[in-house]
Every structure is written in structure tokens, then in C-alpha cells.
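Missing here: one protein chain of the complex. Every other protein chain is in place.
In this document, chain identifiers A and B correspond to the written order of the chains, with residue numbering beginning at 1 in each.
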Amino acid sequence: MRMLQVGRWITAVGLVLLAGVYVRALAYTPVEASQGLAQKIFYLHVPAAIWAETAMVLVGLASVFYLFTKDQRLDRFAAASAEVGTIFCAIVLTSGPIWGKPIWGTWWTWDARLTSTLFLFLLYAGYLLLRSAVTDPGARARFSAVLGICGMCEVPFIHLSVYMFPTLHPMPIVLQPGRPKLPGSMLATWLFSLGVFTLLYVGFVVQRYALSYQREQRESHA
Amino acid sequence: MRSPDLLRHAWTVASKDLLVEFRSRTAILSVAVFVVLVLVVFNFGRDATAVSNVDLAPSILWVTFTFAAILALNRAFQLELENQALEGLLLAPIDRSSIYLGKLIANLVFVSTIEVIGVPLVALFFNVPVIQYLGPLVLTIALATVGFVAIGTLFSAMTVRTRFAELLLPVLLLPFMILPLSWAVLATGRLLAGRPLSEIAGWLNMLAVYDFVFVILAVLLFPATVNE
Partner (left out) sequence: MPENGGYMIAAYVVVGAILIGYSLSLYLRARRSLRA
């Protein structure tokens, strides 16, 4: 299956480049003075967080278009993006506390950002559970679309709540205009990592999409 | 479909559900008993010197309201499972949105009844001053309730025919409940502590916007949950 091959290649390249990110972040990027080495978790944590959220927005958009067009490809894409988004969300939820423990002294705090990532994970988990609970493919696609759209609409509220609650979490540093920027070398590493995570997202989604397609083919021939 | 018909049909659907509900009365009674149970347990469980009533009251209030809401929502479409009543409802010459609005109204009435019972009980058992903040308190409770009941009604239409319906609904609802719930608990807490209204205005605004967005979304999406 060609799509599967393409997906596997993209993922393979992504993983190799990920090793490159690791090397660059660990060995060739300056250490941040106040936080120490643990700060380098930032280079994995933030790109993963960006894609965890973007994946949910994409699920939502695909869901909207699905309800209008009933095109099965959109449903397949939504399912793929949801599964991959869950993985990235898990990365954020594991790297976050590991970063937080040395810096804030605690594994978990109910601050807005951590909590909202947890919500995102719950949204994903609910979406995947709903898909597995509904057997009829038509209903499954429709229901998932409904949930996906609600999930996408929830994301802005989650964001807003970040700014409403007092938080230990560092405020946005990379994309805030007018605030102290990341020094060049760190920015480069961060951008490199973002690119790799983008590549991995695409590779994973393509593979997962192909998997859905394969399964559907099998079921229709059974 | 024109507005007056929409609401009229919605009210018909709602009154049908409410009639069934209040005739049997089992749900209301079990939730009322649960409310009292929670209050008693919380009372014995806490250390009065360590945690003040005012700090605990919002959480207790909202735990009970949430449970009531989940119970109502689980039953929302169960009525239609028997005798293919849902198909009958769908065949009726009314807008799908009327069905949703009707269910929403019925659920809101149910949950409001619990809230009307719950607030005085909490005030009584926990000696929490409520009367002087009644206006804003009612507003906070109303706004938060509309939020998660609106989404819950939508989701219950989807979960009702799945295998673990009663379990799936709260799981799906959880991330959508946490936000309005946390705003409501914080606002209630501040309110009962005597803080000025200006402090909670932000949360009330968020709740209002949340409700607006999700009620409209639910009305628009509901047909997708019942169309074949």
C-alpha cells in the first residue's frame, strides 16, 4: 500500500532527525542559567504541546467538513489526527511534570496550563472511547464529528483560562512580541524541534490513515 | 421552522418528559436522598477547626449538582429507548431542534429542582450565609448548570445506545464539565466569602460566553446525532 509506505518513510526520516534534535539540544545548545539542564526539556515539551493542540483543532475542522460532505476520508483523517494528538498530549503530560519537579518542587500542580493539557487528554480519550463504543460506521463517523467539533470549540476556552488563573507556568516566551526573546541558538534548536515534530505528526497521521483504510477494505471484503 | 413553533414543540417534548418523570418520582427522590447523604458525610468527615464551612460549601454544592445532572442526563433519552419511541418522536412533524430544546428544558427543570433543594440544605447544615448573596448565587448556579446540561443533553443522545452508556456519558462529559464547574466553584466560593461582585464578574462572563457558544453548537449538532 503506497500511502503506508509514504507514511513509514516520513516517520523514519522524522525519527532520524529527532535524534539530531536530541544531539543539538543536549550538546550544542547553551544551558539556561537559572533553571539549569532541566530547562532543555523545553525543546521537546513545547513543540509537542503545540501539535497536541493543533491536532485537536484539525480533528474539529475535519469533523465540520465531514458533517457537510459526509466524505469518509475526512472521518479517517479525524480518527488519525485524534490518535496522534493523544500521543503528543501524553508527551506533554509526562515531560511537563518531569520538568516541573526540579523547577517548582512538585510533580503536579493544578495550575491552568497543566490542568488544561489534562483536559485536552481527556477530550482525546473520550473521542477514542466513543469511536470504539459505536459499532455502526455511519453513526461512529457522525458522533465522532459531533464530539470533535465540541472538542475544538473547547480549546479556546481552555486557552483563555490560562490567562485568567494565577499560574506557576511560564508565560509564553517564544511567540510573545515585545517580551524577552529566546537567544538565537536556543531559538534555532526550538524551531528545529518544531519542524521534526511536524514531520512526525504527518508521518504518524498518514500511517494511521492508511491503517483505517486497510481495515475498512478488509471489512468490506469479509 | 418558525420560532414560535420551535419553542411550542420544544415545550411539548419537555412537558412529556417532565410528566413521566414527576409521575414516577423515583429519580427526584434518589437524588434528594443523595444530597442529604453527601451533606451528612461531609459534615462528619471534616475537621471543623481546619476547614471553614465557607471554603467547603461551594465544592459540596457543586458535587451534588453535578451528580444530579449526570443522573438526569443518563435518563434523558432512555425514555425513548423502549418501544422505539425515539423513531416515533423523529417521525413527528417537528424540527429536530425542538426535540433537543425540549430535552434540554426537561433536564434543566430536573437539575434546578435539585439545586433548589440543595442550596437551602447546604445553608442550613453548614451555617453558610446565603440569603444576602442570593441574586448572584442563583445567577452563577444557573449559568454553570445551563453549560453542562446543554452539552450533556447532546452527548446523551449519542451514548444512549452504546454498550456502557451510563459510564460513557460522564467520561465524555468530564472535560466539558471541568471548565464551567471550576469557574462556578471559584465564583461561589468568593461570593459566599463576601467578596465584592466585581471579583467574580470575570468568571460569570466566561460562563455566559461558554453557555452561549455551546447551546448554539448543541442545537446545530443535535440533528447529526439522530439522523440516519
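Side notes on the structure shown:
Here is the rule we use: contacts are C-beta pairs under 8 Å (C-beta built on N, C-alpha and C of every residue); 3 or more make two chains touch, one makes a residue touch a chain.
Source: prediction; values computed, not measured.
Across the whole complex, the hidden chain's contacts among the shown chains comprise A.
Where chain A meets the omitted chain, the residues involved are 1, 4, 7-8, 11, 15, 18, 22, 26, 31, 33-38, 40-41, 44-45, 48, 87, 90-91, 94-95, 98-99, 101-103, 200, 204, 207-208, 210-211, 214-215, 218.
Going forward, only the chains that are shown with their structure count from here on.
Across the complex, chain B is touched by residues 67, 115, 119-120, 122-123, 125-126, 129-130, 133-134, 138, 142-143, 145-147, 149-151, 153-154, 157-158, 160-161, 164 of chain A. For chain B in complex with chain A, the touching residues are 151, 154-155, 158-159, 162-164, 168, 171-172, 174-176, 178-179, 182-183, 202-203, 206, 210, 213-214, 217, 221, 224-225, 227-228.
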